[in-house]
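Right, one structure below, let's go through it.
Chains shown are a subset, placed as in the full complex.
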Amino acid sequence: MKKVRIYVTYKESVFDPQGETITTAVKSLGFPQVKEINVGKFFDVTLLETADLDQTIAAISEKLLVNFNLETYHYQVLEEQK
Amino acid sequence: MTKKLTPEQIQQQKPYLAWGLSEKEYDYISQRLLGRLPNYTETGLFAVMWSEHCSYKMSKPVLREFPSTGKRVLQGPGEGAGILDIGDQQAVVFKAESHNHPSAVEPYEGAATGVGGIIRDIFSMGARPIAMLDSLHFGEIDQPRTKYLINEIVAGIGGYGNCMGIPTVGGETTFDPCYTGNPLVNAMCVGLMDQADMQKGRAQGIGNAVMYVGAKTGRDGIHGATFASADFADDKETQRSAVQVGDPFMEKLLLEACLELTHKHQDWLIGIQDMGAAGLVSSSCEMAAKADSGMELELDQVPQREPGMSAYEIMLSESQERMLLCIKKGFEKPVQDLFESYGLEAVVIGRVTAGHQYILHHQGNKVTDIPVSSLTDDVLEEQGTEVMPSRLQQAALQPVWQPTEFDFAATFYQMLQQPTIAAKTSITQTYDSQVRTNTVVGPGSDAAVLRIRRTTKGLAMTTDGNGRFVYLNPEIGGKLAVLEAAANLVASGAEPLGITDCLNYGDPHDPEVYWELHQSVKGMAAACRALEIPVISGNVSLYNETNQQAIYPTPMVGMVGLINDIQKYETIKLKNAGDKLFLIGTTTDDYAGSELQKMLQHEISGQLADIDLKQQVAGLQQVLHAVQAGLTSSVHDLSEGGLAIALAESTFATDLGLQVTVPLTDAQLFSETPGRFLISVAPAKVAQFTELMQDKALLIGEVIPQKKFELKTLTATYQLDLLRAQKLWEDAIPCLMKSKA
Amino acid sequence: MRVAVVVFPGSNCDIDLYEALTSVCKVEAAYVSYQQDNLAGFDAVMLPGGFSYGDYLRCGAIARFSNIMPAIQQFAAQGKPVFGTCNGFQILTEAGLLPGALKQNDSLKFVCKTVALRVENNQTVFTNQYQAGEVIQLPIAHADGSYYADQETLAALEANHQVVFRYATENPNGSLNDIAGITNRRGNVLGMMPHPERAVEQLLGNTDGLRLFKSLLAGQTIKEAAH
């Protein structure tokens, strides 16, 4: 078994209202040292060992998990499991 | 997980006390009902089934005071929801439910799962849910925690209802410091059905299958029911979470699948019930008890989300979006296929058996073997002790508060900004109030109105309750809650049909609280009898306290009415310049518990004037006749803020203004004397209208085409700025929510 | 004319479209399950609003893999009318039948209210009964209706007159260029966040959506007459 974490975020050019709202809220809570907060989501995919892990992850991301109009992604293999 | 205790250890260590079962109850169960010591699982089942939340052991004697019969009643209290005949072989189904404690702890999911639960109650009767309403009571918007609660609770209600595609069409929202630590979140669902599709939650016929459908069972909400009935202390974080999470998508599938089953395959189905509080145990043993059947369940068959769940956990889990069915032997497979086509799992978990035992098997052991009725019918009722609260005894001796000199115009603008009066658009706009395209009048009028497709009829609905009045005088306050709901329906052109309620009170073991409960139910019952309408369902929420401080006693009334000719519905908005304005009902100096008193005094006090129910009902009937006869252009009942506020509200979102002369003092414009209406009437209909209203209609002015409000009272003349008034009214809650505490 | 109203798991405005077509416009319509794989016998396809798959992951992201989608793609490729409102619009963008994407509203909240829209293009099969530039009122009810596309795509949409409806007074969600509804290049696929099907009866207070359905019918008569 493998565990892969896929990170998805808005592209640079896309306005993220949530990030902005959170940044404002955090600052006004008394954390002026905070400059910016960006929000993203991640998917922890547990899957059977495959030879073509990279392709599989790319395929899942591109087909379903990521909308390329708005988003971009990268991933990281988390840990080896039995 | 603690290691399971033996029956003897349970007897000695008394863990059941922490689960809410008293020593007296435990002894009664072991000595009288079972004749042996209950084991761990059985003790847990008793604890939860005998909680106030499931058994109503303290409130039952009081609830008997409600009238629950009538010529329209097809199903009274006792099932998932009550059902009323509305003619044409159709019926309306409704019930309300509180989710106060879960919402105080986890506001989004607490409110969302409250909505989910009440929707299941409606479709378990065979009805299609057509509308949601809510009743929300919060603390003052001056603390970050309150703002958080408001945002999350409102988002939870919308999140669930919107996703289900059930419009949230009405409700009420009030603000008082007593609700700060214990907000009230009551939700009401209304359904529509053909009478032929009526279902009941019963399991009968030896050998018939008990089937489980919907979401898998997890460890969430274990002891939710007893938790809902336990006094409330400041919450703590833990690594595990027993919070139930709602899945409205799953519930939408479940709704459609269950409606297909109840509407198209009645020959397969014996009974259906939702798994609400106390999950599998309450639904299964209630279904067996109602049919006087025995039941045997195989808990290993129950779909489980987590490994290693004990029998106790499986039975008590309050995982959401689950239903229990009793299916005729031989039809298990088609039922499975039907649910499968909606992507849902349906599993046989047991059978109806001969005799009256409730038997549970788990991992090869018989973990429970007790009489069905011992969980449901043998509960020891508990008669509460009642004492009139000392505050009321003292109040009788105190002088009555009367507003003295004040600046009328300034007070008028300030009153419009009181959050209880101010526009609730920032809340209602986050609810889809139109989906399914039947909403004729959505949030913002006195009552919501929905048309019934393919008929000429409509249904009007409202939720009302005013804890302040009940706090000052529970009996009169109870009457007022019912009358106010009726007034809202009548103003919309509907004949009241019946009510559901949520009774929100503090700890019933406190004799003063129990007295409040009893007195207010007495008042509500009297008003129902005067209106000749039944109470067909309801819900009791006790222990609404934070650190021993109880909320105002707050009964919520949900009322549904029938409009025979949907073209003749009415709203509060002025329609035409030139229409004459009438005030219906006499105005006296009623400031006890009024918004004016609260604003000026920062607390409420005083005594309520007694109410002549007969006269009130006669007044309602006259107004209803006027609306039904098509004589009115707009109708608005007077409630919080009195005449001044009603006048202003009826101009908002119109291009019209007012010219008004009233034989009242400045203060009386804010008096909250019940039983009054503001009605506008076209000049051509004035004669007919005044004749119908006899001497009750007082001409007070005219609708004018300019956006102006000219007001002449007994003491002075005022020019009020309606655009400013509307802006203040609209912006008040958004501003408070944004302001830094 | 016969219209397919596609029902996905979680669709909930399906009945609204169906009733607008059948009860109000007296057009023949049928519900078509997402599990079906063909649209034979239909002259138009409509994707309703709602919460397909609970809006999980992204609105419309999972629905677009339904069995019915290849048939819809083919139907659109043949130049036949395809319409999506609200979640239907989201599904059409996720499926690539329309460019761009719908993001969470700038307010981060669900919003249900009536908004003013300008009809920017009345030369489509869905809008020929409106006047160009006319301002109409339609209800919206969504949490994710903020239209986004990159600058190039936006420029192309504008250049080709694919923006059919634009928010006229207030932009309720943050949509770029105030976009409320667009068509594909060919003009036979329309997606819009507002709900015309909620505005077809005087009893419910608004009939500004009626002409969208009437437009479709008018287009049909013209075509049939030309045969």
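For reference, chains read A, B and C in written order, and residue numbers begin at 1 within each chain.
To be clear about the criterion, a residue touches a chain if its C-beta (ideal position, glycine included) is under 8 Å from a C-beta of that chain, and two chains touch if they have at least 3 such contacts.
Quick caveat: nothing in here was measured; it's all calculated off a predicted structure.
Composition notes for this entry: the full complex, per chain label, is A x2, B x1, C x1.
We take it that only the chains that are shown with their structure count from here on.
A separation of 36 Å divides the Cα centre of subunit B from that of subunit C. Taking each chain's centre as the average of its CA atoms, subunit A and subunit C sit 30 Å apart. Remark: subunit A and subunit B have CA centroids separated by 41 Å (rounded to whole angstrom).
Residues of subunit A in contact with at least two other chains: none. The residues of subunit B lying in touch with subunit C in their complex are 155, 158-159, 162-165, 247-250, 252-253, 342-343, 429-440, 451, 453, 566-567.
Contact residues on subunit A toward subunit C in their complex (touch as defined above): 13-15, 17-18, 21, 64-65, 67, 69-70. The touching residues of subunit C, when paired with subunit B in their complex, are 9-10, 12-13, 15-16, 19-20, 23, 49-51, 53-56, 109-113, 139, 141, 143, 195, 197-198, 201, 203-205.
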